[in-house]
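The other protein chains are all here in position, but one chain of the complex has been omitted.
Then we have subunit A:
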């Protein structure tokens, strides 16, 4: 039935309604009660009027027959059941005889047919919007994850970390987390009113070997005081939160517990720490979520274990090796409390603390992740926060791009439908009906795009988690997610549908049918602005992506100063390692599978170990800098493959070499030594007597810390005693699988209690690029999508333009225009837009990237070719996209385009 045809008014038999409400039970049976009123009301509400009489009659009969056979209660229940069972289309009054429902079906059908008719256009429109949506969803989830860091801890709002602020010895102010145990004990005793609880944690991450029988694993863990877990709050699987009551106890994460004990409850069992002491398992907790500060902790154990279980170690003032966390009472002013703490601790300052002007601040848990960078003692916008904002902006922009496209294409298409509007109006369609039609259509598109984006999200989330280093769960059960999505879908549908709905529906039918309708100048202008806007974003993103890659490459191209390739690193977790070192080295060298073996007190991939108190002849009296100091064994230089610029390595045959040192190039420059070999350096640490050392060699700078920072000045001593890291250079002539097997065997013979858990040094080195690589791959992904979305939009728009100018092209062709002419005609407008986009994008991206690179010590230049490539790339992509349509229009037969009508 045509939807707009006049229809007889629906037949409502209102006059007979009243009668139906009478229940006249068969005589003498009134005691059985009457059918439930409410059910009856419900029935009459939805049931078609013309069915009311017979249905009520049937149900009444059923009611009384059931009441007679069984009970009134059963009959009433059955009545309800029968009423519910009348909820069927045939009986439903709202289904057929109301005008709007037919309209609704009809609108839906027309929209659906429109969608199928313009397959390419629908695909572009829905696909583009879906891509934008999925990017926005991913980024939204990522931002939410960043913002909810540590919120799994129930005392999130009252926990704070104590930090110290002091002069860094070079004129600046540094904020540091490492504190002394004496401070913690003093603060705990002094402020019982303001501080509800306080616990100390070993500052440096510990990765000991945890073993149960044959199962031995190196695991990162947190060593803290016994009240720590209950302050942090953990979800316990087995045991209680007070599982660290005993000094020799441990709480395992669920993962580690499964690794060690399988599915059993391990509470009450013991595990071995570093193949040495037994720890009682006090509990098992659910793994902490990835966005928690302690998430990499596979276990919690007691701090005292690291201090040889010596209670006095909790009152030490000269060793800064712990973090202090406090749980504040309600309504405590943190700044005032921090000042009180500073006052209290001042009485215990040593010379150094007094000189550096040490003070304390409290850093609340909310700020740990996103607001934890300081410059000169003042909080500054941290890198993490910058990324949250950067990605947030990218997400909003990509979504905006997609929305703009969507609206752009919808309106462009709708102008083609002016005739349809004209015909509908002549046939008697009301304006309201047309508005509903257009809104319906845009709603259908948005909903399809939303459905598609959910599928994409489901498919992409695992990949995204891996790339972004996150553990984001699918948001299907997240109410906020659905609310946000619904709001967005409605918003997009309404906004993109509003132009055709309000503007097109206002056409005078005659005008629309005559074809005199020309799109306004304003519409085409705004469309151009939108294209420029889109490509500005795309080009800026291209420039950004190339620069991020350049930056990574610049750091990768630096000389490393040693060879991570072909080297393995180990930190044998056994108390016997000290005695067995020499034997181990000899045994490994004897296999012939290793070229060199060496030991050091800190990993070659870290910048740990800093000392001051060095002086030498000709030293600038104002020189007060620390040096990165490590102790190494004989063979270390060969094992890591250091490059000597001058002098020689330590010689095991020279007794005097124990008073010799090696320095690196940076140190040579910092010390301003022309000819450093033979220079005597006096080392006077405050904790032992001064000793004179002779420089015997200078090595090239080694990138031990971040490859994006300058290398540190560094001094190496020969002292094997405290070295716990072992480096082995593999024999390059033997395949690693063979040499590793042989070395592993020897290793297990010498130290059977410690696992042979080696790392390839180049893997460890490459981890230093992880953060930047992450930015790089995410930036690549977003850029690609932005370009794709822009192109889809451009493609749709150019096809629209080409179609609009079909007649013009036909006439031009008849008059002798060549294909090339026509192609130029259609392409040059768009090319101009891209040039404008370039002009806007280049300065903006230059500014932003300059700011980003300034946070790096080692940085790439902003090469001009990057901008050229991005601009040209944008242009080529545009021309290619537009040409497809332009050529199609240009080669078409003019007879066809001119013949119609």
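Assume a residue touches a chain if its C-beta (ideal position, glycine included) is under 8 Å from a C-beta of that chain, and two chains touch if they have at least 3 such contacts; residues count from 1.
Here, contacts and distances are computed from a predicted model.
A chain of this complex does not appear here, and its UniProt-recorded name among "Transcriptional regulator PadR-like family protein", "Coenzyme F420-reducing hydrogenase, gamma subunit", "ABC transporter ATP-binding protein" or "ABC transmembrane type-1 domain-containing protein" is "Transcriptional regulator PadR-like family protein". In the complete complex, the residue from A:57, A:428 or A:469 that touches the missing chain is A:57. Contact with the undisplayed chain is limited, among A:90, A:687 or A:865, to A:90. Those residues of subunit A that touch the chain absent from the view are 19-20, 22-26, 53-62, 64-65, 81-82, 84-88, 90-91.
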